[in-house]
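What you see is the complex with one protein chain gone and the rest in place.
Chain lettering (A and B) follows the sequence in which the chains are written, and residue indices restart at 1 in each chain.
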Amino acid sequence: MYPQVLFQNRQPDRTATIKTYRAGGGYRALADVLQQNAAARVRQVLLDAALLGRGGAAFPAGVKLSTVAEDAPYPRYVVCNADEMEPGTFKDRVLIFADPHQLIEGLILAGFAVHAETGIIFIRPEYEGAAAILEREVRVAEKAGYLGKDILGSGFDYRIVVHRSGGRYICGEVTAQINALQGKRPNPLQPPPYPTEKGLWQKPTVLQNVETLCCMPHIVAKGADWFKNLSLTPSGAGTKIFGISGRVQQPGCYELPMGVPLSEIIEDHAGGMIPGSEFKACLPGGASTGFLPARHYHIPMDFEALKKAGNRLGTGAIMVFDHKTCLVGVTLNLMEFFARESCGWCTPCREGLPFIRELLYEIESGRGKPEYVPMLQEMSRHLWHAYCAFAPGAAAPLASLLDEFEDEIQDHIKRKACPFSALT
Amino acid sequence: MLPKTRKKALQKEIAAAEHARELVVDVLMALQAHYGHVTDEAVFEAADLLGMTPMEIEEVATFYTFIYRRPVGKYVIHVCDSVICWMESERPLLEVLCEKLGIAPGETTADGLFTLLPVCCIGYCDRAPAMLINRKAYGPLTENKIDRILTGLRQEG
Partner (left out) sequence: MLKLTIDNQPVAVPAGTKVIAAAEKLGIMIPRFCYHPALGSVGACRVCAVSVLKGPRTGIQMSCMLDVEDGMVVATGDPAAVAFRRQVIEWLMANHPHDCPVCDEGGHCLLQDLTVSGGHGRRRFPGKKRTHRDQQLGPLIQHEMNRCIQCYRCVRFYREFAGYPDLGVTGIAARVYFGRFREGTLESPFAGNLIDICPTGVFTDKPSRYKGRRWDFQRSPSICIHCSLGCHTTVSARYREIVRIEARFSPTVNGHFICDRGRYGFAYANAPERPRQGRIDGETQPVSTALDAALERLTTVSRTHGPDAVACIGSARSSLETLGALKRLCERRSWRGPFLWPDAQTARAVQTAAACLAPELRLSMKELEDADFILVVGADPVNEAPMLALALRQAQRQGATIAVCDPRPVALPFAFEHLALAPPFLADAIRIFARAAAGPPQAGVRASGGDAHPPDPNMPPAVQARLAAMGATARTCRRPVIVCGTQIVNSRTVARAADTARMLKSADKPAGLFFVLPGANAFAAALLSDENGAFNTLQAGIADGHVKAVLAVESDLPAAGEGLAPALKSLDLLVVCDYLNTAAARAADILVPTRSVFEEGGIFINQTGCAQRAAPVHVGGTPVAQTGGGDHPPRTFERSIPGAEALSAVQALDRLAGTETADPPAALADLHPVLAPFASRKWPDEGQLLDLSSEAAPSADWPPEEPPAAGKTFELVVRERTFGSEALSQRADCLRPLEKAPRILVHSDDAARLGIAAGDRVALTCAGGVIEGTADVRNTVAAGVVIVDRHRELNWPAAGAGWVRIEAKQIHKIEKERER
């Protein structure tokens, strides 16, 4: 058993109360830094801990907090990104249900680190249960004196607002989320200016993923070295919540050290492949990562190793596909998702994705033509020149399908049918 | 028209907000809860409450999955058609539900009970295949389970 940090208070079907959270050392880090008025120390320890953003982009959290200039205008905001709409990803939901105060403390610490006044939790409407828990626990934290005016006598004022989204994947993108919070259409906005300079209401705004924020209290309490040493690989730091789904026996969320081998996650933690299934590939970190073929079965799951393999750790949401699953079908499904959720701002995404989906649909339905393959190849490259990271994200599974599983596509075209339809 | 007390409560919330506009989704949801869907009248009311123009409200309202600009049934079924649920179902859930409800995607049953909407991954991949009914999650689903759920809801009326 690996050390459980973020999941230390996780219990089946139960949400940890503030009492449980405090019993495990919760809110001590906050009390400490508030008493010592040590905002700079919070920023430094996060920087030293090499905490990389868990929302998909892997941007160092300490760096982000430090880019808010000392003399930047007020009010400042911290936004917790609980939009989690990427297919295959559900770790943030589990984290909130398991231990809401961990997130609340993380959000307060981040706010304190940049002298913010307001923390906002932006949550997808599918997670109404989680939103209600957070609203309730925020009030509990207020009562306990961790939120409100002059927190713990430190002079620091901070409040947390739970903001429910209307539901769209693009709202997870930083700048789109800021637009959404302002009651505007959630189209992304290409920086500069960066949100840490001019974000919500044109004021400095730091946006972090739920899991990233959840790591913060522990890092502040136990230090950067401790956090780094949690990882199995020197390139990684901390633990990671892996949400695994698909053809495994026990899909779910597992907190494991960064760098744990993929094979171990599947076999030891997720109960192995379902009977009669062989591992063919997985998407290692959500719908906008590439198919990781079987030759990488033992890859250490950290940001560096996956980058080296030409892939990304993304959100750590592992979707496992077996030898009976049609990857053209999977990709078609993913393209359907991306085409539907495109914000409609730029051409590659709005028009390119439906075009690609149509080509894949033809192939999957047995009407594919050989010339579709080079078309797909070219289009998947061209998706990279979209306005935001959405379309490049969509390109990832497509490009890897073309690179790693072209045979499967060709097979569809040759047989004029999906070779897998007979298998199921 | 929104009941007076509900309207007052919203006005209070709006007055307390830093910027009225940040509540546009909440206000639309409140109006939707009252009318069943966001009617044209609701758009005007939202505009009025928030100090925005009806066009601005419409721009936002038509963006989101969970804001309905057309009538829906008492139970809105959001059935996930994303990759894990697709892979984990014997037969696409959407197909199953269409058959059981006798409607096409996007339609409402004649008795006004159910509206069926395919949506993207709802974040319950560990419980695939899954769906939401009035935002409550159900999964993993089988055809039998679906039957039971629908029957239960029909009985509740």
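Criterion: a residue touches a chain if its C-beta (ideal position, glycine included) is under 8 Å from a C-beta of that chain, and two chains touch if they have at least 3 such contacts.
The structure presented is a predicted model; accordingly, all values stated were derived computationally and were not measured.
Within the full complex, the residue among A:Gly24, A:Gly129 or A:Pro354 touching the omitted chain is A:Pro354. Here the missing chain is touched by one residue of A:Arg54, A:Arg124 or A:Arg168, and it is A:Arg168.
Across the interface with the omitted chain, chain B contributes residues 40, 43, 53-56, 58-59, 62-63. For chain A, the residues touching the chain absent from view are 168, 185, 190, 339-348, 350-352, 354-355, 358-359, 361-362, 367, 371, 375, 378-379, 382, 385-387.
In this section, only the chains that are shown with their structure count from here on.
Rounded to whole angstrom, the centroid-to-centroid distance between chain A and chain B, based on C-alpha atoms, equals 24 Å.
Interface residues of chain B, counted against chain A in their complex, comprise 18-26, 28-29, 50, 52, 59-60, 63-67, 78, 81-84, 86-88, 119-128, 132, 135, 137. Listing the residues of chain A that touch chain B in their complex gives 84-90, 93, 118, 124-129, 163-169, 180-186, 201, 243-247, 251-253, 287, 317, 319, 321, 325, 329-330, 333-334, 336-337, 340-341.
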